[in-house]
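Shown here: the complex without one of its protein chains, the others still in place.
Up next, chain A:
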Amino acid sequence: MKVKVISRSTDEHTKERSQDLQHSNPEKAVEYVRALNAAKLDKIFARPFVGAMDGHIDAISCMAKNPNHLTGIFSGSMDGDIRLWDLASRRTVHQFPGHQGAVRGLAVSTDGHVLVSCGTDCSVRLWSVPISTAMELDVSSDKSVEPLETYVWKHAFRSVDHQWNFDRFATGGAGVEIWNHNRSAPEQSFEWGTDTVISVRFNPGQPDILATSASDRSIALYDLRMGKPAAKLIMATKTNSICWNPMEPINFTAANEDCNCYSFDSRKLNEAKCVHKDHVSAVMDIDYSPTGREFVTGSYDRTVRIFQYNGGHSREFIIQRECKGCFVSSSAVMLVMLFLGVMTLILGCGRLKHPNNWEFFFQEKRKRHEYHEAVKNRYKHLPEVKRIVRHRHLPKPIYKAAELRRTMTEAERRKEEKRKAHSAPGSITSKPLRKRRIVKVEE
């Protein structure tokens, strides 16, 4: 006789098998693989360089984007030429000849109808921006326009910026002047210190506040309502460019000569909110994305990097191998930067992505893309995904420079530590990096 009983031994059924760990949460394994694939595909299809537009016969010194037109972009060059480009077709739509010397600043009014340019010929010119359509493309290249107004002033200009929503614009040179479209002399002029103002930026959210950076290593804030300068901050090195966060009017970011960018809260200038470091040479220019979540910087090391508004390190970088000089570098940087700025509008994402942006019009594709992004974002901490997402192939000179910088900072840190260890406790205090480069705050 044989007895057959249904019985399951716990040993048999609780034994750990090789697949068990994955089987315990299969969805995690599945999503991990998806994240990995998404990261890889992102790498494969990343095409950051959208296009190059040639036409200028001298180095480009400044650029401006049209706030009211997606594909309009202006560029001014060292030979006094100003061009309006159509990004969609990548062609010059208009030219604005007239400047005798280099054009150093361009700005467009909020409605997109008036272009303001200034240059080393001590003149500010206002141009009316033609409404470009596809029909006119072919005819327009030789059509030249006369400036609406030409205002001549006492000194050469270095930069210009237009106030948001108003008729005013500010120029920077030997001093800071606030102009009105309709007046040949500046409405107001500010002077604080004697050095040249390098960059001027209006706060787009709070249009009466103005920030400037000058060659005396200072960053200054002005309030137009009081007609007075408000605060001044002196750093250890010069700030080449400055930009306000369009979505957070209290914050601005300064592109500094010491390879870093510093984000400040304009109400507390005694320390930076965040230090963005990755460049290996002076940061020449900076611009925020319209979403205020990212900004792009161009550096003398021929790279363009994209940073999160609160991220210490860059998220992406692009290199321009051809550009060598400062101007070329900075302008190329600006070019790509603005490209990106505009691409964010067109693509709907500020990422360096494959350019078939039409896929974002399809619900299904967009959904899938969102899912891939979400998964990638979730598993970005896992070693394999992290490696793929973060890996960038740096050109040798930049890689070496970065390494050198690292060793230098490390050595400095070690030295300080030792000094601290060998002196009376409390006698040597180290400042955090956010404060270290700030020399003083003037009132």
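In this section, a residue touches a chain if its C-beta (ideal position, glycine included) is under 8 Å from a C-beta of that chain, and two chains touch if they have at least 3 such contacts; residues count from 1.
We take it that contacts and distances are computed from a predicted model.
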Chain not present in the shown complex, as UniProt names it (candidates "U3 small nucleolar RNA-associated protein 14 homolog A", "Coatomer subunit gamma", "L-serine ammonia-lyase" or "Calcineurin-like EF-hand protein 1"): "U3 small nucleolar RNA-associated protein 14 homolog A"
Listed residues A:41, A:131, A:185 or A:374, member touching the removed chain: A:374
Contact set of chain A toward the excluded chain (per top definition): 1-3, 16, 18, 21-22, 27-32, 34, 67-68, 70, 164-166, 204-206, 208-209, 221, 223, 225-226, 228-231, 246-250, 266-267, 290-293, 344-350, 357, 360-361, 367, 370-371, 373-375, 378-379, 381-384, 443
